[in-house]
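Here's the structure, in structure tokens; my notes come after.
The complex is shown incomplete by one protein chain, all other protein chains being positioned as in the whole.
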Amino acid sequence: MNQTNADASAKADRDALFERVRNSFDKQGAMHTLGASLGEVAPGSVSIWMSHRAELTQQHGYLHAGMVATALDSACGYAAFTLMPADAAVLTIEFKINLIAPAKGPRFRFDGVVTKAGRTISVVDGRALQVGADGVEKLIATMTATVMTLLGRGIES
Amino acid sequence: MNQTNADASAKADRDALFERVRNSFDKQGAMHTLGASLGEVAPGSVSIWMSHRAELTQQHGYLHAGMVATALDSACGYAAFTLMPADAAVLTIEFKINLIAPAKGPRFRFDGVVTKAGRTISVVDGRALQVGADGVEKLIATMTATVMTLLGRGIES
Amino acid sequence: MNQTNADASAKADRDALFERVRNSFDKQGAMHTLGASLGEVAPGSVSIWMSHRAELTQQHGYLHAGMVATALDSACGYAAFTLMPADAAVLTIEFKINLIAPAKGPRFRFDGVVTKAGRTISVVDGRALQVGADGVEKLIATMTATVMTLLGRGIES
Partner (left out) sequence: MNQTNADASAKADRDALFERVRNSFDKQGAMHTLGASLGEVAPGSVSIWMSHRAELTQQHGYLHAGMVATALDSACGYAAFTLMPADAAVLTIEFKINLIAPAKGPRFRFDGVVTKAGRTISVVDGRALQVGADGVEKLIATMTATVMTLLGRGIES
């Protein structure tokens, strides 16, 4: 395979991976409510973007910690999903989040990166970044999520 | 003070506490988006109710883990808030959540109960219960949250 | 079966469960180093006892948070183990601990209680109690542990 074909093949793989994640992402009513959109998708990492919205805030007008967690959990879950077999489902077992700075926005990026991809259990680390009006990024939260690969059985088992 | 007056006084205290929490709760855009309502409020514990909604789901139609976390975080934060000085603000430092069963609903109750109320740091445990159409309760998630009491300084310090 | 026989049978079951846990407990070099001993063992719950020791301290003379975690992790892991098939191995995937009060002792009890026993994943909650010289118990730490049941394959898979 020459370089042009190799590049085309790699691009097709990336596109297929993006579509696989987007198909699931689009089924998440929560992502619509957040006004979130899927950013970069690569093997072992996924980014999600969203903006500050008044309907997602806590009492001081910042993004609610749970809404930060919602976007980070999806980023982490899908990051693990990119390394799973095509017929697998992904299930979050648990996560922990540290809130580091008030989430003002106006924009946010949520990055999930797989730290360990296991047959059954994967560990994924997430970072929530505020992107200021001036483009300056600031870390606002970190997450560690433990997710499970479900194969050939219902998600409720 | 006779018993009738004592009862009236205790009720007034409970009403004042409820109002204090509700004033803050009503400012949370996120609670409106969840369709959540404040349940019982007592010193050291708060309950929040909500129903399953398609706009809060993950890809399999269950409540998104992050939305479960959003309601639990508010229940835990406000549980700590009930034991803080009247002029204090409450800030979630971190939380961890374990997802135990799929969150189908149709109803959910989120209970936050203070395990340790400290001068600066409080530890609160939360439980998310699904209330089935038949009224049967089922544990769907547990949370431990670490929250901070903020006095006389901005929330961003 | 008459009552006497039923009682004898229940006692035999409890003894067998205790032996199963003790066999594994005794293989933990860490428990010897802690001077820990196995307390009550019942289906879904295990207690471990230990005393304050200078060789287990942090810089202020209290029990090191990690040593509290070591005893709690064993209590939680074995609590899950009591509900697993006889040929299963137990593996801690992750845990979170909140340190609530300085661990002075002189005695400590660590209780692990299963919150959810799953086929593959179990969630266990632990509480570390200080037992003062006057017998008064004080909560010093809480843990939530996620443990895995390993069947018919190596622990390293």
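Points to keep in mind about this one:
When the chains are written out, they are named A, B and C in that same order, and each has its own residue count from 1.
Keep this in mind: a contact is a pair of C-beta atoms (placed from the backbone, for glycine too) under 8 Å apart; a residue touches a chain by one contact, two chains touch by 3 or more.
Keep in mind the model is a prediction, meaning the values are calculated, not measured.
By the touch rule set out above, subunit C reaches the unshown chain at residues 24-25, 27-30, 32-33, 53-60, 64-67, 69-74, 89, 91-99, 101-102, 155-156. The missing chain lies against subunit B, touching residues 93-94, 96, 119-121, 123, 144, 146, 148, 157.
Along subunit A, the points of touch with the absent chain fall at residues 96, 98, 100-101, 115-116, 123, 125, 139, 142, 144, 146.
One rule holds in what follows: only the chains that are shown with their structure count from here on.
Taking the mean of each chain's C-alpha atoms as its centre, the chain lying closest to the overall protein C-alpha centroid is B. Inter-chain spacing, taken between the CA centroids of subunit A and subunit B, is 26 Å. Averaged C-alpha coordinates put the centre of subunit A at 35 Å from the centre of subunit C. Each of residues 96, 123, 144, 146 in subunit C touches at least two other chains.
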